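Take a look at the following structure, please.
Of the protein chains in this complex, all but one are displayed in their positions.
The chains carry the letters A, B and C, assigned in the order they are written, with residues numbered from 1 in each.
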Amino acid sequence: MIGNFPYIAVAILIGLGVYTLIFKKNLIKIAIGITLIESGANLFLITLGYRKGAVAPIYTQAPEGMTMVLPTPQALTLTSIVIGVATTALILSIAMIIYKKYGTINTDEVRRLKE
Amino acid sequence: MKNEMSRIVRTVTTLIYGFIIVYGFYVIAHGHLTPGGGFQGGAIAASAFALLVVTYGDQGVKDFLKKDILSLVESTGLVLFIAFAFFGLGVTFFYNFMANSGGLFGNSAIIGINPGDLNTGGIIPIMNIAVGLEVLAALGVIILTMSVGSKNTKKKENS
Amino acid sequence: MSSILTHSPALVMALPLLAAFLTPVVGRFNRKILGWFISVILGLTLGITILMAIQILTNGSMIYVFGGSEAGLTLPSGYTVPIRIIFHIDAMGIFMGLITAVVSFLAAIYSLSFMQKESGLEKYYALLLLLATGMFGMEFTGDIFNFFVFLEIASISSVALIAFRSTLSGEPAEAGYKYMVVSSISALMVLFAVGLFYGQYDVLNMATIASVMQFTQLDKIALILLVTVLSMKAGSVPMHMWTPDAYSEAPAAITMVLVAASQASLYALFRVSFSLYNISLNTVTIGWIIIILGVLSMFIGVTMAIIQKDIKRLMAYHAISQTGYMLLGVGVGLAVLANPVALDSFGIKAMEGSIFHIMNHAMYKGLLFLTAGALFYRTGTRDLNKMGGLANNMFYTTIFFIIGAAAIAGIPPFNGFASKLIIYESVYKFNPLLSIIAMLVSILTLASFVKVFHSAFLGPKLEQYKKVQEVPKSMLFAMATLACIIVLFGLFPDVIVKNLVHPAVMALINQTNYTATILGGI
Partner (left out) sequence: MKKSIFAIALVFFVAFMLVAAFGMRIFGEPTVSEMDDYYIQNAQAETGANNVVTTIVFDYRGFDTLGEATVLFTAVLGITALFREAAK
């Protein structure tokens, strides 16, 4: 049970993100929900790369005789964090444009494209 | 409503924003030795831009952070990055042709734990610098555009 | 010449990327040559893609290791796991690559005059190049994390392009927002699936995962996640709400590329279910799930389309119903993958029909959207009730519209008929009811396009459209090429099926060949 605590944290984070996405009506809150899911996915990637009692995989002045952590998840998470920044910046600027044009960011009033 | 911060914030910002940018470039330049690299260093330097925009407002920053210079820096960073990927095309795309080749950034590192020699790593430091410039300028443009964009949405509200 | 060929996978990706990076700089100097510069670049990419297609169809799939000491060296000495990013382009990948290349080239030509009055043109062209690169990356890559990165590039650039016209009115921004939410969720769930695979097998290459996988509980979860999320991106029914808004708000040339982009995620769905999992999972249930998705898409797409009055929303709903045909064909193929007797008698035929339908759909749906764009370019409205009698003064556009409408409805001389006929035959052998539904939907499609033709083109010449004349040459050229391709495919379908579609289906079906090319038969 203790072994997969981080994965339970991931499940909770993604669950919270999906909850805000489905039930919240405010555009900014939906953007926050997506960021929550994104941080959950990043946490999941990073926790896969840990090795018990290991050190960061950098050889400059590394402590003697220690094993090293798996390096690939760190590279993958770096990429997905920058992608997260890009998507959040774009979503928030679209929400700003919608506010500029419709004067509201509540999804019920914004629903012009009904049929 | 003057949106500038109080005097304390402005004096502190004028003092430290230079150091933040220098620290950002340190993280970019030593990407292949110490933890960090192009993206992290670029983000640190861009945080200095955010600090300036918050304290002086995007009108006050207009002479220091011009958007077209930033987009020029961004394009040069990206073109530098993909050019060094193209140079490796003799063998394959993204081939590290400068590693262990003796020239610039060409020394081969001492295997195992070593104090770290800046002149190693082949095309990795150059790509670090290219991506650092790109992220620095890209985040700068995003901060400026969104701060300008968010201002005139308020006007729409009371019209 | 041969060195261009060995490095062609990298060139096809790097050329549009380099052009996209230079576009803001080129655009600042002079805006006039910008459109031509982009069209030349996309033309070159189309040329390289055709070169690669000939190479792949003659002697097997192509591998390119990025940064490796040699283009073909996939495994480092003494290791059984590839460590670099490998592009693995087989017949199916290049089949989709050809669609992307043709569609993006024609979109660039079409926007030469279609986007003339818009501001911020260099951003539009750079985003078009990046969308094309994203789609190429999704179709050619052999590495699942790389697939996630290119899926993200394609999504963000298509969101920016959908919301391109939001300076005038608010609807494009709202359509862009909806599409952004959908593609963010799907990209993050793909990332979660990548985490599941990496956590268990510590490998990111698709072929290696396929050979190393033991179908644990987690792999089934990853499969369900990937299938739901990729069919959401491909616009199949239960999650299709974004398609009508996104397709109708984007500029016409971009809608054509968006159709090909959602087909790229359909290709990813096939790649996951055939090359990653293949016979190991009980293909009958997954096959039937995809069939049900297909039938639902077909039916709901066409019934919603009939009641539309905005021409582009109507065509968007038809796009959903046509995606249903593709899902149906491949679903039948997947359902019978396990027993070879049924597979040979009609399974392969069904898959050939649906994959051929992907190409045909990209062509005639693109043509229809371009004609809708031409109507919008001249009359300024997309509402069918306001249009009328445009046949008298927009002669060529009417001809192209008739060709497109006939092709989508499956009328004999055109390509829509060719692929639908193969689907009807093979699906009939599998389960007669499904093919009857398919035929019924095809008739409803014809009915709704006759309605569009009547209200937009026939009838008396309305006074406000008196001075409307034909659209400029570059738009006509784009529509004319699509029309020729449609007629060409319609007249000689067996030539296309034999040496383009059949190898693609074979590349999808035998997974051992897919893994052998990377791992050298381990």
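Points worth noting:
Just so we're on the same page, a contact is a pair of C-beta atoms (placed from the backbone, for glycine too) under 8 Å apart; a residue touches a chain by one contact, two chains touch by 3 or more.
As the structure is a prediction and not an experimental result, all values here were calculated from the model.
Although one chain is omitted from the display, it touches the following shown chains in the full assembly: A, B, C.
For the chain missing from the display, the contacting residue among C:26, C:89, C:135 or C:156 is C:156, taking the whole complex into account. In the complete assembly, the contact with the undisplayed chain comes from C:164, out of C:164, C:247 or C:299. Think of the hidden chain as still there; on subunit B it touches residues 31-35, 37-38, 71, 74, 78, 81-82, 85, 93-94, 96, 99-100, 106-109, 111-112, 114, 116, 120-124, 127-128, 131, 134-135, 138, 141-142, 145-146, 148-149.
Residue-level contact of subunit A with the missing chain is found at 3-8, 10-11, 14-15, 18-19, 22-23, 47-52, 57-60, 68, 70-72, 74-75, 78-79, 82-83, 85-87, 89-90, 93-94, 97. In the full complex, subunit C contacts the hidden chain through residues 17, 20-21, 24, 66-67, 76, 79-81, 83-85, 117-120, 123-124, 126-127, 130, 133, 137, 145-146, 149-150, 152-153, 156-157, 159-160, 163-164, 166-168, 173, 196, 199-204, 216-218, 221, 224.
In this section, only the chains that are shown with their structure count from here on.
Across the two interfaces under comparison, A-B and A-C, the one joined by more C-beta contacts turns out to be A-C.
Distance between subunit B and subunit C, defined via averaged C-alpha coordinates, is recorded as 36 Å.
Once the centre of each chain is set as its mean CA position, subunit A and subunit B turn out to be 22 Å apart.
Shared contact sites, meaning residues of subunit A that touch two or more other chains, fall at 97.
Listed for subunit B are no residues, as none touches two or more other chains. Residues 68, 71-72, 75, 78-79, 82, 85-86, 88-89, 91-96 of subunit B are the ones touching subunit C in the complex. By the touch criterion given at the top, residues 56, 58-62, 64, 78, 82, 85, 89, 92-93, 96-97, 99-100, 103 of subunit A touch subunit B in their complex. Interface of subunit A with subunit C (complex): residues 14, 21, 27, 30, 34, 37-38, 41, 44-45, 48, 70, 72-73, 76, 79-80, 83, 86-87, 90-91, 94-95, 97-98, 101-102, 110, 112-113, 115.
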